[in-house]
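Before any comments, here is the structure.
The complex appears here minus one protein chain, its other protein chains still in place.
We call the chains A and B, going by the order they appear; numbering starts again at 1 in every chain.
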Amino acid sequence: METRKPTHERDTEDHRREGIASPVEGFNERGKKAVQDRELHDAVELFTNKSVAVRNAALHALPDAPELRERAYHIKQQTMANLDEYLAQMADAVEARGGNVFFADDGEDVTRYIGELARRRGARIITKSKSMATEEIELNRRLEEDYADLDLEIVETDLGEWIAQLSGDTPSHIIGPILHLNLRQITEILSEAAGEKLPPDVEALTKFARERLREKFLAADIGITGANFGVAETGTIATVTNEGNGRLVATVPSVHVVVMGIEKLVPRFEDLSTFVQLLARSATGQKLSVYTNFVTGPRGEGELDGAEEFHLILLDNGRSNLLGTEFEEALYCIRCGACLNVCPVYRQTGGHAYGSTYSGPIGAVITPLLKGDEEAKDLPHASSLCGACSEACPVGIPLHELLLKLRSRQVDEGLAGKAQEIAFKGFETTMKSPALYNISTKTGRAVQKPLTKDGSVRPLPGPLGGWTKSRDLPPLAEKSFRELWKDGLRDG
Amino acid sequence: MADRAEFLESIRHRTRAGKYQPTRAPDTAWTPGGSRKERAPIEDPPERFLEELELLGGHGKKVETLSEARDYVLSLARERNAKLLVRWDVEELEALGVDELLEEAGIEVVIWRDLEDFREVAASADIGVTTAEWAVAETGSLMLVGGPGKGRSVTLLPSVHVAVVPVNRVLGTVPEAIGKYSDGEVPANLCFHTGPSRTGDIEMTLSIGVHGPGEVHVVLVERSDAT
Partner (left out) sequence: MKAALFIPCYVDQIYPEVGVSTVRVLRKLGVDVIYPEGQTCCGQPAFNSGFLDEARGVARHFLDVFEKESFDYTVCPSGSCTTMVSHYYPFIFEGSTEERRAEVLAPRVRELSDFIVNVLGVTDLGARYEGKAVFHCGCHQRRELGVLNEPQELLGEVEGLDLLDWENEELCCGFGGTFSVKMPDVSTAMADEKIKALEKSGADTLISGDSSCLMQLAGRLWRTGHDTRVLHLAQVLDSEGSA
């Protein structure tokens, strides 16, 4: 029997706190801190377990879900292959409906456009509905800094985003921005905003948020939303929210600005049917998000509400670098968060450990693609390559294969480091030669002798120290399989 | 600042010059895969709609005539101690004939036309009454189309939203509803409302009515021509 379970008393102390220096320090260091934070762990566990369960149920209940996924993949593939044409079509459609279109290379372009718009309109209050694209370019901070003279008040209106904004925090999950905070922490943050002590009660806190944000919705001069999807054929912007903030931000202020990543396009209005179903079911396990809102241009003739001015900003910010490359599929993402929820790494660390607007597997893929490999060297390694992400993705992005490709790109770019280069050269040389393989076996056995105690290898220095600090390491067997084979196993 | 022509040209260059052409369909198995279940046909769409709406925390009722629908709206307004009710300026709600009765009960009715300040009205109303373009049985959704007389705010700002919908507007599925616009002729606003406003942002605890209406009522009317 295998079970080399040593018979003596084991050291059961957790040595993880010491950790090791590693070539992937950023994530490793933050991840190490995260796994020691029990409150964070419990919060992430609660969120991810529940999200996975409701998602599975919602997709099981939709018999044509696999077909929808395949269709979504092909629609996105077609979109990316002809993105320039679809973008032009979308821009024309929006303009034909009386909207304005602006093409932005980066966050600076977006900031300048919105800043100047705010100046022209004499705007003071801007309401925003959850938008990852504006998080990515840090729009709020930039506007406040670059247009300080306008004294803008920019208010996030998604409850979670607002709480994050109040506490100077950033979202840690695409769908559950403050899942890392518990009721006690949230009560503190909102009490401070209220200027009085609020009870730690979800209903009461929500009511406070409703009242406070209601004032902002009504007073806002400009509303900024992201876009879940943009339709080339009609110029329609689809946004989904459950609270209703997205629809309010797009309805009440006189000016509506949409900041949309260029990859959010779909060709036809009818394609929305595929995507809104997949998004709601994958993200929150709902059949449809509560407010699935399709806005096409400014308000129509004779309408009393809806924005008078409509601006669509199409943002590149590095996305076009992926077009025509082996990483193009990363642009298919619909930001449902399903890959985060199933990711065993995310489940341990939460989102902030990734150090990026986008966390989890999709974050580990697109952060280096948008920012450059040097900027996010550690992220492609923040995965055990288990493939749960690829399996969960509702549009079929082969996420774990993209992580592999990113690792390989780092090696090609010489970013893997000398130590690894030497190690894997040595690995290849050894494994290509049975003679060397046998020698290294013998050497290994000789070296491990003084290091082995009670049937397992003592804590080691060097890279293997990462293993031995928290886990037992079995020693090499006295006889390898090949030796046993030669010694008689061959003959039965 | 990016120029449209340059911006698009750079994208054209990248897509056309790119060597990588992903052609395969997603090849990883998908977790909901496994044994395929047939989509259960929706035998009685209005019934299913009401069931789904209840599951979402909304309130639904099927009535025979417009006068029953009128009673529903009237008694709801009374029960909620409403002071101000705002409604769409559409034929269906004219035919409902509830305005006078409401006024008699001391409830002010504002019709969505020629308003000085729509924000003020919609925000101070206790109840918003509308109809709906379509209702979707599978999801319990209303499909609301904006337009003259059909304010978007009426469905959003009051904490109670009531929709009076002829039963023949209940469709089966979301694709059917979106398919109504497959010719690409879309109104300036079109929105699915699927139950009351909600959030789970605090510890995944469901909280109802965060920004939009916390109460949603849908009255399906069998014979909307008859009172």
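The rule is simple: contacts are C-beta pairs under 8 Å (C-beta built on N, C-alpha and C of every residue); 3 or more make two chains touch, one makes a residue touch a chain.
None of these values were measured; they are calculated from a predicted model.
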item: Per the touch definition above, residue among A:108, A:153, A:221 or A:472 touching the missing chain; value: A:472
item: Residues of subunit A (touch criterion as defined above) contacting the omitted chain; value: 1-3, 5-6, 10-12, 14, 16, 19-20, 22-24, 27-28, 31-32, 34-36, 41, 49, 344-345, 347-349, 380-388, 390-391, 404, 406-411, 416, 420-421, 424-425, 427-428, 430-434, 437, 441, 444, 456, 463-464, 466-467, 469-477, 479-485, 489-490, 492
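Just so it is clear, only the chains that are shown with their structure count from here on.
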item: Residues on subunit A engaged by subunit B in the complex (per definition of touch); value: 43, 46-47, 50, 56, 59-60, 62-66, 69-70, 73-74, 77, 80-84, 87-88, 91, 97, 101-105, 109, 112-113, 157-160, 163, 176-179, 182-183, 186, 202-203, 205-206, 209-210, 213-214, 217-218, 233-234, 236, 242-245, 247-248, 251-252, 262, 268-270, 272-273, 276-277, 284, 286-306, 314, 316, 320-321, 323-326, 328-329, 342, 387, 390-393, 395-398
item: Contacting residues of subunit B [partner subunit A, same complex]; value: 1-4, 7-12, 14-23, 25-33, 36-39, 52, 112-113, 115, 118-119, 122-123, 136, 138-141, 146-153, 156-157, 174-175, 178-179, 181-182, 184, 186-205, 207, 209-213
